[in-house]
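Dropping a structure here in structure tokens format, bear with me for questions.
Only one protein chain is missing; all other protein chains are in place.
== subunit A ==
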Amino acid sequence: MTTAAIDVQGLRKSYREKVVLDNVDLTVSAGTVTALLGPNGAGKTTTVHILSTLVRPDGGTALVNGCDVMRDHDGVRAAIGLTGQFSAVDTLLTGEENLMLMARLRHLGPRRSKARVAELLEQFDLVDAARKPLATYSGGMQRRLDLAMTLVATPSVIFLDEPTTGLDPRSRHTMWDIVRGLVADGTTVLLTTQHLEEADELAHRIAVLDGGRIVAEGTPEELKRLVPGGHIRLRFGSAAALDTASRLFAGSAIESSAASGSPTDRSALDEAALALTVPSDGGVGALRTILDRLDAAGLDVDDLSIHTPDLDDVFFALTGRADKKGSES
């Protein structure tokens, strides 16, 4: 990638005394997906609003498709599509009328407008509902229409502000497929999300935003490497077996290769669940070692699960909320 579709340097924004963005740097290569990950109030939406010319920043520079968001509003607006957190559809019109409205505002001309609207209705599975008022649409349908409206003029950079918030799992997967399709066509996507799974699924790069600062940035793999958390969890049928096993693995971390030093703590015991957590990278070698040892000791295992570090671990570690994660797993 030679060109950056989005290039943000030292972006700052405050509302009165409250600092919302504090020196944010962000680069998104053309044709890639970057996820802006962060808790509520981290500044995700403000960033998107600045990049889509809706909010004026206090300082720093931001280029979208080479156009300055402060000086060249129209240049930016012509290149982008925005699907906000709050549904940006006209609820008094039908789905088709909403799309036609966008096509007219993009000056596609009557014939191309009709063709494009028909195409989008088809793509987004809205043909049956096309002539129905929006009041009859489900949340997922409205969101699909919302995104379809953004895509009428095939913008080269798309901002998706929490595109799947409030959607059921199926609609969420549909949305993900749509985003993947966009990227396959060469569109640049900046998406904000609170869902770590979503960032992991879609993004080439992830920037973790917390309290108005980028606290980490990299590929999902790079971020996962930042924190420990991989382990194998063994559940036993009796307290006696658990006790034996805990002595068996006391103080050890099982690794598949000698090279990878484990950053994790020692084995941990959960007596109520009769479970033992053995730190591990989750590789086949490590698994074999564990099974061999259990076999040698004649221990039966009720249940075995492998946990590799996920973005949850990263997120909570980076945003200083590790305590929540601990109680969940």
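What we mean here is this: a contact is a pair of C-beta atoms (placed from the backbone, for glycine too) under 8 Å apart; a residue touches a chain by one contact, two chains touch by 3 or more; residues count from 1.
Note that contacts and distances are computed from a predicted model.
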Message = Not counting the visible chains, the remaining one has a UniProt entry; which protein name from "Transport permease protein", "Dihydroorotase", "Nucleoside-diphosphate-sugar epimerase" or "LacI family transcriptional regulator" does it give?
response = "Transport permease protein"
Query = Of A:34, A:52 or A:289, which residue touches the hidden chain?
reply = A:52
Note = Filtering A:7, A:22 or A:97 for touch with the omitted chain leaves A:97
Request  = Consider the whole complex, including the chain that is not shown, and state which of A:152, A:234, A:299 or A:314 touches that chain.
outcome  = A:152
Candidates A:88, A:215, A:248 or A:291 - the one touching the absent chain = A:88
Remark   = Per the touch rule stated above, subunit A touches the missing chain via residues 45, 49, 52-56, 74-75, 77-80, 82, 84, 86-93, 97, 101, 104-108, 112, 115-116, 119, 123, 133, 149-150, 152-154, 156, 178, 181-182, 184-185
